[in-house]
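Every protein chain except one is present and positioned as in the full complex.
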Amino acid sequence: MAKVPKPNELVFDYNPPQKWWMDTKPEFRPGTWCYPGKAKNAEVLGLPNPREWSPLDEDWKLPSNWKEIIFEGMRDCLNKYRSLRVFMDICVRCGACSDKCHFYIGSGDPKNMPVLRGELLRSVYRKDFTLAGKIMGRIAGARELNEEVVKEWFYYFFQCTECRRCSVFCPYGIDTAEITIMGRELLNLLGVNIDWVLGPAANCYLNGNHLGIQPHAFKDMIEFFVEEIEAVNGIRIEPTFNRKGAEVLFITPSGDVFADPGTYTLMGYLMLFHEIGLDYTWSTYASEGGNFGLFTNHDTMKKLNAKMYAEAERLGVKYIIGGECGHMWRVIQQYMDTMNGPADFLEVPRSPITGTVFDNAKSTKMIHIVEFTADLIRNGKLKLDPSRNDHLRVTYHDSCNPARAMGFFDEPRYVIKNVCNNFWDMPPNCIREQTFCCGSGSGLNTDEFMEMRMRGGLPRANAVKHVHDKHGVNMLSCICAIDRAVLPPLMDYWVPDVDVTGVHELVGNAIVMEGETERTTDLRGNPLEGMEDMSDEDL
Amino acid sequence: MGIKFSLLSVIALMAAVFVGVKVAGLHYFFGVVVPYAALATFLVGFIYRVLLWARSPVPFNITTTSGQQQSLPWVKQNKLDNPSTTAGTIGRMALEVLFFRSLFRNTKYEYHEGPKLRYQWEKWLWIFGLLFHYSFLVIFLRHLRFFAEPVPGFVHSLEGLDGMLQVGLPGLYITNLIFIAAVTFLFLRRVVVPQVRYISLPSDYFPLFLLFFLGVTGIIMRYFSKVDVVKVKELALGIVTFNPVVPSGIGVLFYMHFFLLCVLLAYFPFSKLMHLGGVFLSPTRNMPNDPRMRRHVNPWNYPVKVHTYEEYEDDFREKMIEAGLPVEKESK
Partner (left out) sequence: MGLEQFLAGDKPALARAWFDLILGTYPPETSALLQKDKNQFANPVGYTLSQSLSGIIDEMLGGFDHEKVLPLVDQVVRVRAIQDFSPAQAVGFVFLLKKIVRNRAEEGIREKRVSPNEVLAFESKIDQLALMAFNVYTGCREKLYELRVNEVKNRTFRLLQRASLIAEIPEQDTQLKNGKDSIT
């Protein structure tokens, strides 16, 4: 028996010899990187070095003076952002962040530890901007900038979803999202970027939204949902577009207009606004809440975001309400007013129904639809029948950006608990400020990245599986359009019996509208509890 | 990576003192020149680094929110983990700086077999981090007795408190034990936990060795190979009063101890030890989460080219009119 070769010897290369991280290179395997940005999209956005290229090529067609560009860019960023300066200098590599990253947890790739992601940039910074690094080199943790480093940056800065979970645990508040943002800023100077970010950004710039849907089609789509709502409860809603003089401009990510299940959330918005008689308008020019500029560079983010205030001013509205979206709200909360404000032409948001003044948005003058709805419910202005969501057993995924850039925790839970009878939270270290990312944020929600997305989404899916097994949860709610696009495949792979919804879809189901016919199905056409027979007859 | 290098560097430094003092008799050099040079490097370097940080603006309010925001009046805000006022922010920073709040968060809940939720301690780093920093602080303050005449009252009470075990003669200081234990823990953690070992640089080990030997030489001097404390104080006072004297007969051990301190000071501004200053300037922690309430101003905010509504309407006017969408101009 001893002569038989050991089975494991046939299959495995055992632990590869341990090399220090500076000596390993990423392997561009399918599923772990995103397709590069197309030249035409880079041109629309005025980004440098537009060209056709592939990460699999040896030659990435970088500009001939690319090193200079990076150094100049780095100097520029260091002078513009204190965050970068401080974060480059003070990390003590304590490792508190190391196991907080969903990509590290799911993939085990050590360079997905936030601390090492930071070191990728830090090592170059040390070499060129610190005395110790210049003299001591490697001993001081410094390394030469070369093309391999650029390739590594591309690989790992597009394997970070900028979710900021690590930042919560860092004793110095070092935010890896900020480092990734700077890394992408630098990469964009060389024309190194991904098309899933550039394409939507270019479309948004020219046509108003990520998919490049033209104005008439945008209107058409919303009217299509008007018909669908009418089929559910007989109420005919008449939304308006680009209407001057409306009180409120409503902006939501375009994903809600074109992709299920976001579309049902959009129906929820329409129903809610109709029922309370809100004087609001949609805009086809500012028809995108999302901002893939945040995932490109500062200038692109500002360009795209400028439309919100510009359109609000043109239409003469009093304030803006924003739909359920994650990174959109990071931009609104932390960047918009600073970049494109002050919005003196707007008024402090005041709910026309309850009279509540939203002092927490008194400068930016844009409020989150969930705070708006929570206030309506709190003041008893909505007639709700939560039993219409009884066929759903709901949990809630705190979307990263509203969680860690706003602290938006209790408002959505308040709304959900008022429109649903069955709600369970996931375990404590997976929700609220410690929430796990969907694994596809920051422009990585493209299909060629599916393997990595499944890895990154594993910690989230795993927590959902727990409440699914324990409480029979079958619906995962969230307030992010990227979540609504990417959690369905994530669930399909890891927890197949769980579906995904926006919070306002649940509101749409529960809201009792004046003059509506008896509902037999929810917004998706699924029979309500106790109505299973009725809907069969319908068919 | 770099453990040996760091260890050897520290040993080499000590050997240099030994040779310098014992063989070459460079008492004045190690007792006066080096300390002034180190102190100057520390002060200039520290201030320079902080000014460098402070010179870069904070263009955006990028607070990391770790609790419920200030929202509608009936939603209970977490005022310390997500402050919206200056007072709250000071509170948050105080928790961060004095108690390592974020590191404390490093807790885990876990389910073991069965439905029971258990609480797992992932707080060793937090505990030893705190012990290390506070014992270092106490030891630092205790040393003021060498640098001040008369010795301030609080130094005496600190010594009393620290030596309350009343073991041995001279009395054992608790902080000495804690300090060595904590440094040892922090070192072992770096070596034993594979991930932490993987991310560690020589510049992570070097200060640990430096501190370890700083502590060890100090302890030897206090408990085993006694030095002439009066003479040491004479030297120390000479330095702080800019009236340097080098009394003869201070053992080489003292010079080693003193030199390691000097190296630590001189090394400080060029190293990660600057987290002492940096933690106060970290933009994710030191701002209130109020950017929707009060506009944060970016000093370098510059205009960018945008795609205006007019350009947009020019692109789509016919289609918009056909779809019944209002337009600014009926035709071009």
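Chains: A and B, in written order; residue numbering restarts at 1 for each.
Just so it is clear, a residue touches a chain if its C-beta (ideal position, glycine included) is under 8 Å from a C-beta of that chain, and two chains touch if they have at least 3 such contacts.
If you're wondering where the values come from, they're calculated on a predicted model, not measured in any experiment.
**Student:** Of the residues listed, A:230, A:448 or A:516, which one is in contact with the missing chain?
**Tutor:** Within the whole complex, the residue contacting the unshown chain is A:448.
**Student:** So which of A:43, A:72 or A:220 would be touching the chain we can't see?
**Tutor:** A:220
**Student:** Considering the complete complex, identify which of A:463, A:478 or A:531 is in touch with the unshown chain.
**Tutor:** Residue touching the chain left out of view: A:463.
**Student:** Which parts of subunit A are in contact with the chain that was left out?
**Tutor:** On the side of subunit A, residues 1, 4, 6-8, 10-12, 14-16, 18, 27, 29, 31-32, 99, 104-110, 211, 213, 217, 220-221, 224, 257-261, 263, 427, 429-430, 447-448, 450-451, 454-455, 458-459, 462-463, 466, 485, 488-489, 492-494, 499-500, 524-525, 539 touch the unshown chain.
Definition applied: only the chains that are shown with their structure count from here on.
**Student:** Whole-Å distance, subunit A centre to subunit B centre, using C-alpha means?
**Tutor:** Computed value for the inter-centroid distance: 33 Å.
**Student:** In their complex, what parts of subunit A are in touch with subunit B?
**Tutor:** Contact set of subunit A toward subunit B: 20-21, 46, 78-87, 89-96, 98-99, 110, 113, 115-116, 119, 130-132, 139-141, 164, 167-175, 178, 205-208, 214-216, 219-220, 241-244, 284-285, 299, 302-303, 306-307, 310-311, 314, 332-335, 337-339, 341-342, 356, 358-364, 366, 371, 374-375, 378, 403-411, 414, 427-429, 432-434, 466, 470.
**Student:** Along subunit B, where are the residues that touch subunit A in the complex?
**Tutor:** 1-2, 5, 49, 52-72, 74-76, 78, 81-82, 84, 96, 100, 102-103, 105-109, 111, 115, 117, 125, 129, 193, 195-196, 198-204, 270-272, 274-275, 278-279, 281-285, 289, 291-298, 300-301, 304-309, 312-313, 315-316, 319-320, 322-326
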